[in-house]
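Yeah, one chain of the complex is gone here, protein chain that is, but the others are all in their spots.
This part shows chain A:
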Amino acid sequence: MNGEEIIRFERVTKEYDGMTVLDDVSFAIERGKFYTLLGPSGCGKTTILRLIAGFIEPTQGTIYFHGKPIQNVPPNKRQVNTVFQDYALFPHLDVFENVAFGLRVKKMKEADIRRKVSEALQFVNLEGYERRRIQEMSGGQRQRVAIARAIVNEPEVLLLDEPLSALDLKLRTEMQYELRELQRRLGITFIFVTHDQEEALAMSDYIFVLNKGKIQQFGTPKEIYDEPVNRFVADFIGESNILPGRMIEDFLVEFAGQRFVCVDRGFAPNEPVDVVIRPEDLELAAPEAGQIVIRVDSLLFRGVHYEICGYDENGNEWLVHSTKKAEVGEIVGLRFEPEAIHVMRAEREDGGE
């Protein structure tokens, strides 16, 4: 982190009726980056967004904007704009007036309003839709209107609250590209909230993984995917094989009844750990050539690969993504590189489902 800091949370806690939804959270947001708050529902990600927007105030702690605390600054005086989950477009106004809303509130000149609105609509590929009613727009188009309505105000930070969740898969993938592209062109900070880990990995510069009101991990998508810090992150960020194990010494770990060479170090001798191996890092091999031997229990064709599920002799479940096919009931070997083994400190009490 070396860019200019825009937003900082310092030990922020938020409680609703005695329920802690955000628990002593601290982090900083830099200018011009694409951030994602990722987590299951109720993890506190939307709460962070609403705190930044100013719809709610923290119970404890301070939020800084350009180094100044922004408690008691009402939402209409903050340099941030939000794209809401249900878009929250005004049904009594047409597309043009929806986008112009913020500018009209600022009492901008009519000619400037017209120019800026048409620029913003162009930005989201909606020229010519000015006089359409909101009810006549499709889900994807409404989404774009919502984005145009927010960016026309030239905010320093754009907050996006699960804006893609209402769209179908194909449109969602398209919009992921568009949003990422939009962020690059505008150069402003995006803070994007989602529960979809693929979306988060595809779009973000940085990801905050949240669970139960706490930040579990912060990092680039690659860091989070490759080096999850705990079982929850590993589980949430993608389908994984997570096995309990023991760190014998640096670069040597024991799990599934065997010892394996790995690339991790810095653990206490014999420290209990969780070991993560991604299904796509496992390679099918002949039983005698395999480091682990499993009996195939089920097989699903997923298009790009087969999803194979099997059990080893200790009863551990193994998930394999392979382009090669295996038969149900077949005994196969699994091979993997030392780099495929990710060792995490065991945090059973924080474990996911």
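Observations, loosely collected:
We adopt the following convention: a residue touches a chain if its C-beta (ideal position, glycine included) is under 8 Å from a C-beta of that chain, and two chains touch if they have at least 3 such contacts; residues count from 1.
Keep in mind that, in the parts below, contacts and distances are computed from a predicted model.
The listed options are "Outer membrane lipid asymmetry maintenance protein MlaD", "SsuB protein", "ABC transporter permease" or "SoxAX cytochrome complex subunit A", and the UniProt record of the chain not shown names that protein "ABC transporter permease". In the complete complex, the hidden chain is touched by one of A:Phe84, A:Phe218, A:Phe251 or A:Tyr306, namely A:Phe84. The chain omitted from view is touched by exactly one of A:Asn153, A:Gln176 or A:Asn230, namely A:Asn153. Note that of A:His92, A:Lys109, A:Lys170 or A:Arg302, the residue touching the chain absent from this view is A:His92.
Contact with the omitted chain, checked across A:Phe101, A:Phe218, A:Phe251 or A:Tyr306, is made by A:Phe101. Set against the missing chain, the residues A:Ser41, A:Asn76 or A:Ser298 yield one that touches it, A:Asn76.
For chain A, the residues touching the absent chain in the complete assembly are 53-55, 74-77, 80-82, 84-86, 88-92, 101-102, 105-106, 149-150, 153.
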